[in-house]
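Here's a structure for you.
Only one protein chain is missing; all other protein chains are in place.
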Amino acid sequence: MFEVGKIRQDFPFLMKAEQADPQLVYLDNAATTLKPQSVIDAVVRYYTESSVNIHRGDYALSYEVSNAYEGVRKTVAKFIQCEPNEVVFTSGASAALNLVAYGYAEKVLKQEDVILMSEAEHASNVLPWFRVAEKTGAKIEYLPLDEEGVLTLEGFKEALHDKVKIVTLAHISNVLGAVVPIKEITALTHQKGAIIVVDGAQSVPHTKTFVKDWDVDFLAFAGHKMLSPTGVGVLYGKFELLQQMDPFLLGGGSNARFDKNGHVVLKNPPFKFEAGTPAIEGVLGLDAAICYIEALGFEAIEQHELELKHYTVEKLKQFKHIKLYNEKSQSGIIAFNVIGIPTQDVAAYLSSLGVMVRAGNHCAKLLSEIIHTQETVRASINFYNTKAEMDIFIDALKDITLEKCIDLIF
Amino acid sequence: MFEVGKIRQDFPFLMKAEQADPQLVYLDNAATTLKPQSVIDAVVRYYTESSVNIHRGDYALSYEVSNAYEGVRKTVAKFIQCEPNEVVFTSGASAALNLVAYGYAEKVLKQEDVILMSEAEHASNVLPWFRVAEKTGAKIEYLPLDEEGVLTLEGFKEALHDKVKIVTLAHISNVLGAVVPIKEITALTHQKGAIIVVDGAQSVPHTKTFVKDWDVDFLAFAGHKMLSPTGVGVLYGKFELLQQMDPFLLGGGSNARFDKNGHVVLKNPPFKFEAGTPAIEGVLGLDAAICYIEALGFEAIEQHELELKHYTVEKLKQFKHIKLYNEKSQSGIIAFNVIGIPTQDVAAYLSSLGVMVRAGNHCAKLLSEIIHTQETVRASINFYNTKAEMDIFIDALKDITLEKCIDLIF
Amino acid sequence: MSDLLKDPLILRQIIMDHYEYPRNHHLVEDETYHKAHMASESCIDDITVMAKIENNVIQDVCFDGIACTISTASTSIMSELLIGKTLEEATEIISEYYKMVELLPYDEEMLQEAVAFHQVGKQANRIKCATIGFKAIETCIKEHKHDQ
Partner (left out) sequence: MSDLLKDPLILRQIIMDHYEYPRNHHLVEDETYHKAHMASESCIDDITVMAKIENNVIQDVCFDGIACTISTASTSIMSELLIGKTLEEATEIISEYYKMVELLPYDEEMLQEAVAFHQVGKQANRIKCATIGFKAIETCIKEHKHDQ
């Protein structure tokens, strides 16, 4: 049984939030998530008990911490179903996407090659590819999306052609929560000899990931969106692709040796990509985060999140002053506008009632042409949210007016 | 009064280390440092009380955390004596050095331009420049060092010439602890119209930094080497240079807007360099770390560290089986070898007696020609170390033999 | 003026009015105008302000863009407030406005309808919105002085 009341007790933030006046309702989980006590404990344990640097076994403690760190690679590998040496730790999802764009795409793409993406991508999965295009002369093409930002297999087939060398897509969009059929799209991509990069920032935390079964080539995600500390992300890459790939960050830890004349011997993947001291406690925290999520199980997580989403959507649909953008999407993201009130004012008003949501374009700045609005308000659900919290959110929206929003500044 | 006994009580790790059997003596501070309770508290406070993402003021808490985060920029600016908008947060010193190499040097250097560095540089201040040289056709030249790795002003003057466009140097070397006269070298560099990049990873934690007074152009350092969490570093750059500089990481947060055709409007510095969710609690922890260091004061810190270094060197000099490489250096790094015993065996032996030191080439792989050894053992001191700890270290070295090292595996 | 300040209903009316019917809400194709695109600081508000300055007087101000109620209304009010003012007068008005949003003592008479934002400083996260237009016109004035 999924007991959300019990789960919430693991999150110190939520325990305080419930006592606050007004009660705080955190619905910005697509931006980042709250941390359970077990993750906090893992971080504090590093500071108080280990605290040393990794990747060297010169003394016992360093060896232990290095082992613990490498152990997390195994945890992540099991979590997304790949091999440990295919897991590259980065400073976040953005860094992971930059690494694959710079280290792989910039190396292999040529003039006239095509990078295929959607207009719903997050800036972190757009701008690195713009640079690749600029540097290599490759072209960017966009996939057709329907008015809920959904990519259909038919649409994908039509857009795919022989010059496409890289397809890059968020598995779940951070604005509209649209879920992409990754396995089918990967198969189609491979049929054309192209490779696929998946931005899993919004999917890995909420649904089971099977990189091997799906056969995706690269997958990026961020720890902080799945209960872990900030400062840590992951790039999964097929080992043979990682071998071909250049590092993005250069420095200590990524090389075995070098000489005066510029000859450098890099380590094997994944180490050649991990220059510099990484976010050690971040990685150890990620381990605790994954354990937490796996103990709950994705089946229960998804069911709970979708139930809350549908419950909320059904209520909001009844408000004439609310426009919903993604009624049908199968994830915990609710994108809407209050007619006649700018998003920032809506968010500020909700904040005055304790409800935390995000306003604006959510770093997906190409999407406006699809959904015919520059900005949306986004409420994003995590497994620790409750129906009672959604009710506070719904009630707050019920009688929102422009006047009330403006009155906040008096 | 500098009361090391009282200071140690602020470090939970040290309190445990003193109780361990054998007592643990941490002398690998150049690799990373232990964390005081105030830093741990800052991190935990983020998790339990704020926990949300930054750089958006959509709701009250996000605004507060963003403000706290921007407040750390001011703390850092005051700490190294520059303006807040000249402080770029990165994921570490390596990332900061990669940023300046990629974003500035790769953009401005031309064929035949020269990058001047020393052979004592850490891999993180070598490999990014190798790439710049490869991409731009610029050449790397090396500064002359004496057998203690010391760069003299005379040597610098001789090596400097009109084609030198960038000088990059560690203020304090991580292997030999040699201190470079930055202010004088910066003046000479500027006379030739070149710019100077300072790797402050080992200096910023141990001696007062005055970027404006020294007039350096860029300075990189890492939080984790100065009591803060891992995953956070800083690049200082003169504002006008930051304006010219390209970002390294691209993505959410660094741009104001972009369109389908690849037109991107970046934010102003320092924000244009900070794509993706940063290490939020790392930055907040850095604030607490700087407060802690400033409360002690660099005068007291330096005095204590040098006293321990000199005390130890005087004792070790008396051991015929020990070769010291940097007797004269004015920092808390002691580089040595036990004659006839490989460094790794020495470190393992010391570890068996509770003493943690680093063995190997310390990522400064070009140095071997200068000091005529491939590897050294390095003991590195921080302000929380004591004479009693140094005595444990010295005693352990007193009767080390190859036999004893080998016997560890039985 | 002081009475007016005490009546939030009237102040709200001023803001509503300027939000729903923003004055000078257009851009011009005219090279003699200075232009400030307030885009490189935030990714929410995206306002462009244009100003024609001649003979030391702000002859015209206009603006366009996507913004929240407070950004739009405050920029609209700013445009009305500054048109026809000398650069010295404008600079003084801007400086009084900044004092007001910082909740410091300020000259009410000088700010006219802009006093509608006298309490915005209590919502620190909205200060940016309430000042975006003023920041933009400052940029235009700076550019103008630079060109002289």
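Brief remarks on what is shown
Per-chain numbering from 1; labels A, B and C assigned in written order.
Methods note: contacts are C-beta pairs under 8 Å (C-beta built on N, C-alpha and C of every residue); 3 or more make two chains touch, one makes a residue touch a chain.
What you are looking at is a predicted structure, and each value in this text was computed from that prediction instead of being measured.
The chain not displayed here makes contact, within the full complex, with A, B. Listed residues B:Ser38, B:Gln81 or B:Gln374: the one in touch with the omitted chain is B:Gln374.
Checked against the full complex, the candidates A:Lys107, A:Lys135, A:His161 or A:Arg257 give a single residue touching the omitted chain, namely A:Arg257.
Per the touch definition above, the residue from B:Thr209, B:Asn361 or B:Asn382 contacting the chain not shown is B:Asn361. When the omitted chain is restored, the residue from B:Asp28, B:Asp345 or B:Glu389 that touches it is B:Asp345.
What chain A contributes to its contact with the hidden chain is residues 56-57, 60, 63, 67, 255-257, 265-268, 271-272. Annotation for chain B: contacts to the undisplayed chain at residues 341-345, 348, 359-361, 363, 365, 374-375, 402-403, 405-410.
To be clear about the criterion, only the chains that are shown with their structure count from here on.
Seen from the Cα centre of chain C, the chain whose own Cα centre is farthest off is B. Look at where the CA atoms of chain A average out and do the same for chain C: the two points lie 38 Å apart. In chain A, the residues that touch at least two other chains are 344, 348, 359-360, 363, 365. Each of the following residues of chain C touches two or more other chains: 43-44, 125-126.
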